[in-house]
Structures are given as C-alpha cells and as structure tokens.
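Presenting chain A:
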Amino acid sequence: MIPISWYLILAAALFSIGLFGVLARKNAVAILLGVELMLNAVNINLVTFWRYNAPAEVTGQVFAIIVFAVAAAEVAVGLALIISIYRNRNTIVADDLDLMKW
Partner candidate 1 sequence: MTFTQVLFLIFAAIILGSAFMVVTTKKMIHAAFWLITTLFGVAALYAMLNAGFLAMVQIVVYVGAIAILFIFAIMLTRKDLRDSDTPLNKNWGVAALIGFLSFGGLLTILNNWTGLLKEAPELSSGMDTISDLGVALLSPNAYLLPFEVASVLLLAALIGSVYVANQAKSE
Partner candidate 2 sequence: MEFWKDPITTIFDSLLKSFTSGGMTEDLATVLIYLIGILAFISFAMVLDIFLVWVERKVVARFQDRLGPNRIGPFGIFQPFADIVKLLIKEDITPFGADVVLFNLAPIFSLMSVLLLWAIMPFAPKMVGVDLNVGMLYLVAAGSIGTLSVIMAGWSSNNKYALMGAFRTVAQMVSYEIPMVAALLVVTVLAGTMGAVGIVEAQEAVPFIILSPLAFLIFLISAIAELGRSPFDLNEAESEIVAGFHTEYTGMKFGLFYAGELLHSFTFGGFIALLFFGGHRLFGLENLGPLVGALIFMGKALFFYWVIMWVKYTVPRIRVDHMLAFNWKFLTPLAFILLMVTALVGRIFLHSPWLAPALFISNILIAWLTIEYLKSHARKERDQAEASGSAPATATQH
C-alpha cells in the first residue's frame, strides 16, 4: 500500500513547479496555467487527507469541489482580463503591462 507521504511529496513538487511557472513565464496566459497547477496540487492534498484521515465523512471532498468552483471563477475572470488587455494594449507579456508602475 502507499503511505501518505508519497502523495504529499507529489503535491509539494507539483506546487513548486506551478510556483516556478507563475514567477518565470512571460506570457500572461502561461502564468494562469501555473496557477492551475498550484490549485491542482492543493486539491491532491485535500483529497489525500480525506482518504487517509476521514473517509467516512465528506469534508475533504466538499472542500475540493469548492476549490473547483474557485478555479473556474478565477480562470473565467483572469482570461477575460487578459483578452481585454490584449485588445487595448496589444500585448500579453506580463512585464510590459506596467501602466500602474510609478
């Protein structure tokens, strides 16, 4: 059988890769892809703890479903903003979006 640590280490690695993507990618859409990876890592943790600690209750699954809803909302608004910016400024390189920079 698989000890819980395997899942947790996998989730930690996935989270770190996602974090790297968020910080290092130029393309704004790619940054959102990194955020998706991080959210998935969180969800793996939630489901793992549900399965290993309290499979009789559904708390972990409810949390995971709420995370799905949040991820969907984040993607919808985030991509709409990116498309809007692209239409107005004709770029999606995150570094070039510095209108608010002083």
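Quick note on selection: all candidates are chains of the complex that A comes from, given by their letters.
What to note about this one:
To be clear about the criterion, a residue touches a chain if its C-beta (ideal position, glycine included) is under 8 Å from a C-beta of that chain, and two chains touch if they have at least 3 such contacts; residues count from 1.
All values derive from a computational prediction rather than experimental measurement.
Screening 1 or 2 for touch with chain A: in this complex the touching candidate is 1.
Across the interface of their complex, candidate 1 is touched by residues 1-10, 12-21, 23-27, 29-30, 32-34, 36-37, 40, 43-44, 47-48, 50-52, 55-59, 61-62, 64-66, 68-77, 79-84, 86-88, 90-95 of chain A.
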